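A protein chain is absent from this complex, but the other protein chains hold their places.
Note that the chains are named A, B and C in the order they appear, and that numbering of residues resets to 1 at the start of each chain.
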Amino acid sequence: MRNRPRKIIPLLAAGLLAVTACSGGPSTPTGPAPSQGQSQGAPADADPNQLPRGETLYTTGTQWGPPANFNPIREWDSAVGTKGLVYESLFHYDTTAAKLTPWLAESGSWTDDTTYEIKLRPGIKWSDGQPFTAKDVVFSFELGKMETIPYHNLWNWLQKAEAVDDQTARFTFSTANYQEWDFMLYTRTMVPEHIWKDRSEKEVLDGINENPVGTGAYKFLSKDQDRVTLQRRDDWWGKTALNMEPKPRYIVDIATPSNEVAMGLLLQKGLDLSNNFLPGVANLVQGNFGLTTYYNEPPYMLSANTAWLVPNTAKKPMDDPAFRKALASSIDVKKIVEGVYGNLVKAASPTGLLPQWDKYVDQDVVAKSGFAFDAAKAKKLLADAGYKDGDGDGYVENKDGSKISLSLIVPSGWTDWMESARSIAASAKAAGIQITPDFPDFNALVEKRGKGDFDLVINNERQLSNSPYTYYEYLFQLPIQKQQNTVNFGRYENKKAWDLVQQLDQVKTDDTAGMQKIISQLQQIHLDDLPVIPLWYNGLWAQSSTSVWKNWPAEAGSAPKTPAVMWRNWLELGGFETLTQIQPAAS
Amino acid sequence: MSLQVSELRVHYRTLRGDVRALDGMSFELGDGEILGLVGESGCGKSTLGKSLIRMDGRMRHVGGRVVLDGRELPIADDRAMNDFRFKEVSLIPQYAMSALNPTRKIRRMVGELLRSRGAALDAAELERRMDQVGLPREVLDRYPIELSGGMKQRMVMVISTLLDPSLLIADEVTSALDVSTQKAVARALLGFRDSGYVKSMIFVTHDIALTHHIADTIMVMYAGRLAEKAPADALVKAPRHPYTRLLVDSLPEVGVRYAERRLEGIAGSPPSLLDPPPGCRFRARCPLAGDECAEEPPVAEVAPGHHVACWKA
Amino acid sequence: MTTIQEAVPRERAAVRREALYFAVRNGKLMTGLTIVLALLLLGLIGPLFVAAAPNEYSVKAMSPPTGEHWFGTTTFGQDIFAQFVHGLRATFAVGVVGGGIAAVIGMVVGFVAGYVGGLVDEVLNMLTNIVLVIPSLAVLLIVNAYLGIRSVAVQGLFIGLTQWPWAARAIRAQTFSLRTREFVDLARMSGSGTGRIIAREIAPNMSSYLFMTFILLFGGSVLIASSLDFIGLGPTEGVSLGLMLQNANQWSALQLGMWWWFVPPGAAITAIVGALYVANVGLDEVFNPKLRET
Partner (left out) sequence: MRRYFGRKLLIYGLTFFVAVTVNWMIPRFMPGDPVASMVARANVTKPEAVEAMRAYYNNLFGLDQPLLTQYANFWGALLRGDFGTSIWLFPTPVSQVIGGAVPYTLALVVPSVLLSWVVGNQFGAYAARRKLLDNTVLPVGYVLTAMPYMWLAVLLAWALGVIAGLFPVAGGYSFSMRPNLSWTFFLDLLHHWTLPFLSLFLVALGGWAIGMRNMIIYELESDYSTYLSALGAPARLIRRYAFRNAVLPQITGLALQLGVLVAGALVTEIVFAYPGLGSLILKAIQNKDFFLLQGAFLFIVLGVLIANFIIDIVYVVVDPRTRAGMAGAQA
């Protein structure tokens, strides 16, 4: 990428030198290039100003702008790798085997129904040389006692966290929410008490946390407007304890550019892993461009979350389950999958549970109560429920004869969703339901969604996790607030369902049968009432170039099965493990 | 003889065909002579002035010769004419107010102009000539915008004559000025001739009265041709061509400003020069017109130096 | 960026006749007009003959140009020719609305400031200068981002509201020079009101100038609209050439080899605006004999 034009450059440079000189030029921008910590671990042969291509992994698709902070508490907008590469969690979660993998913790177990004890691996040190102890673990969880910390809620059912000794931490619960606790174990990052202990709540939540000190395999080397660069720590504890080593010595994460540019970078071999949605990439995967994805045929990607159509159940006629079911049958998801996504996504099963959760799907319930696209059936369902087209305009009316005219909102500029919304409107029209796609800006949409001031909305804000519990929590959470900010946007109220979800939370995570039993009931309620209509599984967008790194995760052969992804909160779900499995293409 | 023009034909190219702006002009101009050239707008007097120094893009030399001081002027060859311009033939343009580059101080502009013509700036001479026309020397260090109209006019006069051309064409130089300034300009021009800065001069105007003051000879043009040419006094006092007579008669009083009244006193308008009718071109408006006028009248010398193109003269 | 030269009052009929004569013989004007009119015609009648709705999906996705789909299809199988002809409409509409509004405001402000003078002029001039220096695209970004633009008409309106100052300035200068002419004095002496004098005496005497101003504003509006569309601030309803560009870019048309998606809208914008500019220079030559090539 940078070698070919060497001859041209000096010519251009000569001509343009005067100009840049007089304009001040892009004089070494911002880059505070943290020089501290460079002393340790940096190999002598490395030229920190020019990263060797063969040892560097270029990624994109996570960060959308200049790196704003290195604060692991801000797990939604901290610089790529802050959580997962620099700061680590006690466990990782293996999505394939569906179990926790000990990480900073050597083991963890319930000593009784409400007590959990964690043994830490010995010899782990923070990057500043201080030992990592159980006190750090306790400190990290206790940060959640601050009201604005995202996991503050944990303390509603966690009673006490204490360090028994340097290697042992004990948690005592008032209510043992086993499912949620497992989630906590692999999502919460450990921060060093000796550095964080004097920070105020504002600093913990909003601090930039320049020069982060973590336990992880990487440290930040530099940052700029459009990138962060991480450098591998060769004294990382996992090298011996886990017998693992991430292969890239450097990781450069590029602030996600437009699709066009990202694709250009991939084709120029300047990018190794793109985690953004690249429409049409299927063509490139099948062409001879040196690009791979997890599957080499549709849907190409693993699934990461479910996109739902969320009807506002507090409004007519969406408050009628029969209407919702008719609506569900009217939508031709296949057309969206093929037309809009070019088969990069997969149609969802009626339950909407991700394929990774297949074992929790009760096929009998699905067979009995599931739905599928069937315009005729949709029409029949409508007619049976009393929605008829009285005025002959091709659209059905409410039972009282008033017009039904629903608007489906998706954020303006989200092109794939906008196209999907158009497609949904078109297929609903065939069944006689009038839907108008509407594209307010994201802000306005969030406000309408929160207040329940909408008819239909598309949403996908729940990722794959250790348990369908998180999925059903999204669906059924009660009580309904004036403002529904993150879950149950459709304002669906079903006390029984919410009770079941809470029960599910308290089932031990190894009790698969117990989970299945409750989940089966939840599925029945979901399919009977359809508070949300599952549409398709959004992909775990990952397209990799094989020009510099090979052995990318793939379904076929002996390739790794972990997700190849740098997304926030996904490094613990196998993203990090992928880094240890890829190989330099040259070898 | 300083200037001899014979059978000069210059046409304008227009949409509807060639306009015969000069249709066989012949006249002579002696050393030291000031020729007043008068006529209505569109009679070809400006065309004549331009033809002698620089034809614009739409003008075409169709025939005839111009000889200045024994050398033929290559008036059709823009490039060859350059050798003569300024040095042999010079011009005080109608648009003297805007003839100076607005963004150059005058001294610098004059210097650059002279240098480009291979002449050196003789500052003393320049200043002397400015004194002569009553221009303060500071003017040289001013921008044109800082000068009054009269000052600009005089400055242009000085510049145009710096290289002592043999022939100076003063094209409607007074039309934009008020009466007192007109007189001053006329006096200055006379002074230039008398000081030998210019050998001879063609003073193009439609103001017979003013011309009378400075010109030795007056030539009246009508529709691209010579109508009458005579010593100034003779022409004003005893015009022979009916057109001249009408012109002179319409003067309310010698010396009164005449420019604005033009020649509206004469009924009718000149013929189109696109395709002029045969015979005398003034025939349609002429009170004396007779059958013989259907034939073109030759220019005849009716008295020494008095030429008329009219059967009735 | 093309400058317009001072309009000189002459006998109107003669001027018109002469102008027409030169107009039909002016290569620049004719070439420019032909291109613009051809595209306009395509935009006007094209949609009547194209069966497919611009955003309708067909079966054949990503098809290169064929007899069935003249300009090929998009990633979703939308017919690009259908989008193109509809887009042309929107693009012309934005030009007309934006250029028109800007021209009207520019004329009103310019005429009034130039003719009335005095304090009114001072105030209007200051207003003009203020709007002139504020970078208009930045304003449009802000306005569009916050208010959201629904339709082509609204987009044109906003563009028009920011584009008028230079026109006002130029028209003011022209009016200023015409204000003291005899025919205006005459009209004033005969008791005509300000509005009447502007409408009857001043405006007609600079009609060619006004027309050229409108052309430049039209071209400017089209370009600005396409920029706005491109960065996702275009109208949310309908199709325009700018939106087509945005879509093609967003869905990586070029990288995926679908040049037929990316090239036509940009080429059409370039053709429209370029042809207008060329025609404008041609017009300038028609109205101003000095500029004609000799």
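The criterion applied here is as follows: a contact is a pair of C-beta atoms (placed from the backbone, for glycine too) under 8 Å apart; a residue touches a chain by one contact, two chains touch by 3 or more.
Note that the coordinates shown come from a computational prediction; the quantities given were computed from them, not determined experimentally.
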| message | Based on the whole assembly, the unshown chain contacts which displayed chains? | response | A, B, C
| query | Among the options C:Thr75, C:Gln174, C:Thr213 or C:Gln255, which residue touches the chain absent from this view? | reply | C:Gln255
| remark: The one of C:Ser151, C:Ser192, C:Ser207 or C:Ser227 in touch with the missing chain is C:Ser227
| request: Could you tell which one of A:Thr133, A:Thr229 or A:Ser369 touches the chain left off the display? | output: A:Thr229
| task | Just name the one of C:Leu40, C:Val139 or C:Ala203 that touches the chain not displayed here. | result | C:Val139
| task | Identify the residue among C:Leu20, C:Leu37, C:Met126 or C:Leu186 that touches the chain left out of the display. | result | C:Met126
| query | Touching the missing chain, which residues of chain C? | reply | 1-3, 5, 126, 129-130, 132-139, 141-143, 145-148, 166, 219, 223-224, 226-227, 230-233, 242, 245, 249, 254-255, 262, 266, 269-278, 281, 284, 290-291, 293
| Interface with the unshown chain - residue positions in chain B | 53-54, 81-87, 90-91, 93, 95, 98-105, 112-113, 116-117, 142-143, 145-148, 151, 156, 159-160
| query | When the complex is taken as a whole, what residues of chain A touch the one chain not shown? | reply | 1-2, 4-5, 8-10, 12-13, 16, 19-20, 22-31, 33, 48-53, 56, 58, 64-66, 68-69, 74, 76-77, 147-150, 152-153, 205-208, 221-222, 224-227, 229, 252, 254-255, 257-258, 260-261, 264-265, 267-268, 270, 413, 440-447, 450, 461, 473, 481, 483-487
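Simple rule for what comes next: only the chains that are shown with their structure count from here on.
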| said: Can you tell me which chain is nearest the middle of the complex, judged by mean CA position? | reply: C
| message | Suppose chain centres are the mean of their C-alpha atoms. Which chain sits farthest from chain A? | response | B
| request: Report, in whole Å, the distance between the mean C-alpha point of chain A and the mean C-alpha point of chain C. | output: 46
| note | Between the Cα centroids of chain A and chain B the separation in whole angstrom comes to 91
| Which chain C residues touch at least two other chains? | none
| note | Residue positions on chain C within touch of chain A in the complex are 55, 57, 61-62, 75-77, 145, 148, 232, 236, 247, 249-252, 254-257
| remark: Residue set of chain A touching chain C in the complex reads 258-260, 263-264, 267, 278-280, 283-284, 335, 339-340, 342, 412-413, 415, 419, 422-423, 439-441, 444
